[in-house]
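As you look at this complex, bear in mind that one protein chain is not there, while each of the others sits in place.
Each chain carries a letter (A, B and C) given by its place in the written order, and its residues are counted from 1.
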Amino acid sequence: MTDFNYTLWIFLIPFLVFILLGLAGHRLKARISGLLGTAALGVVTVLSYITAYFYYFRTAGINDVFRKITVFDSTWLHFTDTLEIKMGILLDPISVMMLIVISTVSLMVHIYSLGYMKGEKGFERYYSFLSLFAFSMMGLVVATNIFQMYIFWELVGISSYLLIGFYYQKPEAVRASKKAFIVTRFADLGFLIGILLLSFNTRTFDFSVLTDPQGTAIAHSSGISFLGLSVTTWSMILVYLGGVGKSAMFPFHIWLPDAMEGPTPVSALIHAATMVVAGVYLVARMFPVYFFAAPAALEIVAWIGAFSSLFAAIIACTQTDIKRVLAYSTISQIGYMMLALGVSGYGGHDGLGFMASMFHLFTHAMFKALLFLCAGAIIHAVHSNFMIDMGGLRKYLPLTHLTFLIACLAISGIPPFSGFFSKDEILAAAFHHNKVLFFIEYAVAGITAFYMFRLYFTVFRGEDRHYHTVPHEAPPTMTIPLIILATAAAFSGFIPFSKLVTSDGKAFQTHIEWGIAIPSVLIATTGIGTAYVMYVRNPSLPGRIISIFKHSYKLALNKFYIDEMYLFITKKIIFRYISEPVAWFDRHIVDGTMNALAIVTQVVSFRIREFQSGQLQKYAFFFISGTILLALTLIYLLH
Amino acid sequence: MNAGIPLSYFLILAAVMFFTGIYGFLTRRNLITILMSVELILNSVNINFLALNRYLFPHKLEGFFFSLFIITVAAAEAAVAIALIINIYRRFTTINVEDVNIMKY
Amino acid sequence: MNILSLFVLIPLLTIAGIVMVKDIRHVKVVSGIGTGIQLIMSAILTFLYIQARQSGDTSEMLFVKDLVWFRSLNIHFAVGVDGVSVAMIALTSIVVFSGVFASWEMDYLTREFFISLILLATGVFGFFISLDLFTMFLFYELAVIPMYLLIGIWGSGPKEYSAMKLTLMLMGASALLLVGILGIYFNSAPEGGNLSFNIIEISRTTIPMKAQYIFFPLTFIGFGVLGALFPFHTWSPDGHSSAPTAVSMLHAGVLMKLGGYGAFRVAIFLMPEAARELSWIFIILTTISVVYGAFGAIVQKDLKYINAYSSVSHCGLVLFAILMMNHTAMNGAVIQMISHGLMTALFFALIGMIYGRTHTRMINEMGGLMKVIPFLSVCYVIAGLASLGLPGLSGFVAEMTIFVGAFQHPDTFQRVATIIAVSSIVITAVYILRVIAILLLGPSEKNSYELFSDARWYERLSTVTLIVFIAFIGLLPFLLTSMTGASLQPFMNKILGMNIF
Partner (left out) sequence: MTLNQLMFILFASIIVVFSILTVTSRRILRAAVYLLFVLISTAGLYFMLNYAFLAAVQLTLYAGGIVVLIIFSILLTSHISLKFEPVEWKKSLFSALAAIAGALITIITILDFTFSATNEAAREVNMRLVGKSLLSVGSDGYILPFEVISVLLLAAMVAAIIIAKKGGPKSTDTQTSNYQ
């Protein structure tokens, strides 16, 4: 089992299931296609765990260094002698970790969906899209070269598009899916140009060459500069742009809240746990290039991460749609991960930020998926997305309540839940790098705790709302994943990440820096306390606070009008001021020129036609004058 | 009988006659007068033929016969032309050449 | 019998068959069989070609046949293929086959319609197999003329106007082309000797620089008009929107590729020095084409107009890549021609089928078709995704090859142009998704939609044929690129051997 050839099946199985369900799904019974998809994913999960076991504990750790293992790498598309797209599987600590994350959350979502999506029209379509997503995401993380990553990057984009637009008859869902795809596509443009620039400079797509700290790619990178930054820096910034889009960082975050129009399990899988962290994964994958060749780009990564985390956290405090709160919280948490990468060093303990980022990615996947699945269970129970329709659900949904609470504690960073550990490492890394970033993250930790418990208190405490039917706990297909994920969210903090997933593959020691951890826990507790005061003890307080900070509240509620700005750019600028003039120009100027040519020809020919007047003497006149002129020419001009 | 008269006199006379005919052809509107202009033109050509024959190649008869045939052809042409004119007159009730213009465009 | 001559002969026999068949209903069957044979033939040709190459045949052209048919001007009927032409022939037979089934419901002057259609195909096949410039031009004309009848008689909307416009513009182009070809001919033997129309022979000599400067632009624009080069693309929206389904398919799918193929086989291959010197002008034009076509497509309301503008954008990319004059980009151009041919044919086929049901092509008059005609809608989505360059479908392979290839160009100018061209992928996504969202998704309000039947067997056959090939190229591109890539080597040798460096 150590040659890892079986890893091929990790992404072949979902692909085959996608093809099967896509082509023949409508002939199968809905339940069977669901079970088929789930079973296939179960196999994939088992394979992923086997891979992880053998990778971490059997094969790779020679001299305590995790090697990069290229299981398989074959040419898919040949460009030039040095540039070609290969399809392959690269196993290294981060990709194996991602396999675990994806397969676990995926499996949970598959199982959960059996209950949640029961009776939906297009059940088989749903599972086929989920398989497509699993396939693409697996392909993305095990990519051996940047172009393979781009290919699967696009594929996860399309699966996200298809799944957001699953309820294709709902105009909001259609709009949201379109928006998600186009925004990320725009960011991917940057990614693609970045790849082109990078490959032009380094003559390779291959990660193993690109990210080798002693390799030629990094060594040759400080070439020509443009606007004060080296071309490599520019290309890495552009590549990061792709990550910004996919990970919904500011300013490309606008698609993620809207993406909540998709089915809730999809939000849990794609828009919380896996796809949106692809940007983080991308930076982590290219980390040596960033660190050695483009430190300025890494700085940008850090600042965009920090800003997004603060920005999204503030918005999250004002949202009333339960899923949107979670969406903004996702943005905020991914901002944390980006920040951690941005402040990280390379190798050993210097790579603390890198390790913390991956650690947080892992724990976040667990607790955020859990939060979304819980939200799904709540929505399932009360048939509404809005917090105003919820309250006092603690007694109706005890199990959901418990798991939700665990997730809230985890995300708020309360020990001993997982979020505490990963967040602490991030804060420690930020502290050693830049104090401003560090304090921003402290603030965000507090705000996070506040808005999560605002959510928790409004939904589970407080008074009962008027429910059409008495809310009841979800079926076991839905609760079992909740329990499993809750366990993971609670205890995954104890995984010794610094031994397993590090920037250079070498293990190092970490310890909790209590000087940073205790204040952070205190801040989180303050946040929780504030939420308790505002939403349980004194429910009229929020209204009063809002009326004091009317304008800022309105600003945050409307997400700082970023959406409107985008709408302005697309509707006004692109449609009104570019496309319509182009269309007009084409119809009237370009085509008009062609038509004008035709008209001129016609007019001239009508004129010429008039010579044929039927007037015999005119003909004669022209004939004779012509003869005379000809005679003149022949006699006088040519002699 | 032509002693003392240079050849060019005949030729110039013919040229004047020819272009007078041309002028007539271009300005006259009545088809019959146009026909008369054509006769002038033909005659001027005849004079040329004969003068050149007499002065330059007196031992040959080409010019003579050419003129003879031209006269014959002119006769035939006049006959046909007048038939045409009469027919045109019948159809259009005019022999004004400017009104006979349906053959256009 | 040379296998290539069969490609001209079989369509002619099919036409004869159509003429002789008594029952008008059998006309379609005969056409279907004829084009089916053609499809099988092209599969055989591809197979034979690969086999010959693998057995070590390294001559530039295979299956060469040369017959003199006008000795005093040294005009030959010379045929031969390399990997590029084989690929184009395969594309043509796929599209023609699919086009016949897409026009299964044609009931006005059926016999004449299919005759014209197959005559058009004859011209295209002849063009791709020709090695002789004059014969090539002859077949080109043969392909253009039936187009006039097909649009003018069986079209819709302002069909006479469109047919006239299209034909006049293409005729104007072929006038330029004829001058270009004759120019090449009269300069084909700069050191004395016999003048020649044969491409291979001409490619061994170097046409004098002075002549190249004159005749390269003429030839390139001549072919460029057919390839929808800005600003000579305006026949495309009108022509496509008026043409009947199969004609749009053939026209956008195959005929526009004649432009790219010709520009590459004649203009660049025979006059690489001038191409290198003058390419900047055309790179600007094609870059404009790419972006401009995409922007133009965003606000259109007629499905066919959207597709026509999208074709301008995609075909612009073909010419753009050819002008980069390096192996990868040219290879990308070939793949893009095939990929665009397949997907645009699919688009037009689907538009025709949707139009046959809703009797409108205005997207804002339709909506929610996904629910009523799921099969066609899914096909439309697949075509759209191929068009916006989704990995796993042919568009991605083509575009990426072009972009990577173009970006390897040593000059900054070309790379900046590439970046501008790359940005079109976003705009493409915008207009494709806009159409999908308005046309297919959303609630279906109209009750009359309930009566629609989903695709019939011939429609399924037509679309599935195309989709299979789109996915085939998208999933296993190395099979195609290795075939076309190797055939580009002579081009590269000639270009690299230029004394300009």
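Operating definition for what follows: a contact is a pair of C-beta atoms (placed from the backbone, for glycine too) under 8 Å apart; a residue touches a chain by one contact, two chains touch by 3 or more.
The shown structure was predicted, so the numbers you read here are calculated from the model rather than taken from an experiment.
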Chains in view that touch the one left out, judged over the entire complex: A, B
Contact set of chain B toward the excluded chain (per top definition): 1-5, 7-13, 15-24, 26-30, 32-33, 35-37, 39-40, 43, 46-47, 50-51, 54-61, 64-65, 67-69, 71-80, 82-87, 89-91, 95
Where the unshown chain meets chain A, residue by residue: 617, 621, 624-625, 627-628, 631-632, 635
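By definition in this document, only the chains that are shown with their structure count from here on.
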Length of the line joining the C-alpha centres of chain A and chain C, rounded to whole Å: 37
Chain A and chain B: spacing of chain centres that average the CA atoms, whole Å: 98
Residues of chain A that touch chain B when the two form their complex: 609, 612-617, 620-621, 624
Footprint of chain A on chain B - complex, ascending: 22, 25-27, 29, 97-98, 100-105
Residue ranges of chain A touching chain C (in the complex, touch as defined): 75-80, 83, 85, 147, 151-152, 154-155, 158, 161, 165, 168-169, 171, 174-175, 178, 181-182, 185-186, 189, 192-193, 196-197, 199-200, 574-575, 578-580, 582-583, 586, 590-591, 593-594, 598
